[in-house]
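All protein chains of the complex are present and in place, except for one that has been dropped.
For chain A:
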Amino acid sequence: MTTSTVPVGASAPSAGPADVPPLGSARRFLRDSGIVFRRQLRMNLRNPAWVIIGMLQPVLYLLLFGPLLEPLIGQLGATNAYTFFVPGMLVQLGVFGAFFAGFSLIGEWREGVIEAERVTPANRTALLVGRLYRDLLQLLVQALILVGLGFALGMDASVGGLVLGVLLTLLLGGACAAASNALALTTKSEDVMAPVINMVMLPVLLLSGILLPMTIGPAWLQTASDFMPIRWVVDGVRTSFAGDLASSTLLWGTVWALGLFAAAVWWGTATFRRENA
C-alpha cells in the first residue's frame, strides 16, 4: 500500500493542517463560505429540474397573472401595471423561494453532513452563509429574468431604482433563507417544518401587499399590515422601481430589509454553532 513509503510516526499526525499557513479571519470566512457555496451549487446543478422550475416561476407569474392587473391598474393608484407588479413578484420570489431553502438542509442533516461540517474548524457563519450564497444566486437569476421580462412587457423603471430594488429583494431573500435554515436545524423534520412555513407564509402573502397594494384596503387591514415588516420592504422596492429614491418609504424598506437580514443570519449562525444542533 502506498503509505508504507511514509515513515511511521513522522507521517500523518504532524503533517496535518498545522503546515497550512493560517489565514486572516476575514479570508478564512470567505474561503470557508466559498467551499460550502461551491458544494451547494454543484449539488443544485446536478439536479437541474429544480433550477428550471425556479426559473419558470417568475415567467409564469408575469405571463399568467400580469394581464389580470392591466385593466385594474388605474384603480390601484398606479399608472403602469408592470412597474407595480414586478416589484411585488420580486419580493414574493425572494420570500417564498427562500423559505423553502431549509428543506434541503434537513436532508443533509439526516445524512450527517451538517455534523461532519461542524467538526471541522470552519467558521460557523460561513457554513450558513455559503448556503445563502446559493439561494441568493438563484434569486438573482430569477430577478434578472423577471426584470427583463417586465421590461419586455412594458415596465418602466430607472436603472438606479431597479438595482436598489433588486438589492433590497436579495437582502430580504437572504433573511428568509437564513431563517429557513435555522428553522430546519431546529425542527430537523420536514413534517414539522412544512406546517410552520405555511402558517407564516399565508399572512405574509396577504398582509404585504404583494399582489395588490394595501392602500386599497379598509383602515383596519392597513393597520394590520403596518405590523408586517415585509410589507415595508415591498413598498420600498415599489418606490425604488418607480424612481422615488428619496422617499421615507424606501428608507423604511431598507431599514427593515437590513434588520431582518442581520437578525436571521444571527439566528442561523446560532443554530449552526449551537452545541445540541
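By our rule, contacts are C-beta pairs under 8 Å (C-beta built on N, C-alpha and C of every residue); 3 or more make two chains touch, one makes a residue touch a chain; residues count from 1.
Convention: contacts and distances are computed from a predicted model.
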Among "Cytochrome c-type biogenesis protein", "ABC-2 type transport system ATP-binding protein", "Amidohydrolase" or "DsbE family thiol:disulfide interchange protein", UniProt's protein name for the complex chain that is not shown is "ABC-2 type transport system ATP-binding protein"
Missing-chain contact, candidates A:120, A:198 or A:223, resolves to A:120
Even though one chain is not shown, chain A touches it at residues 1-4, 8-9, 11-13, 15-18, 20, 22-23, 28, 31-32, 35-36, 38-39, 42-43, 46-47, 107-108, 110-113, 115-122, 275-276
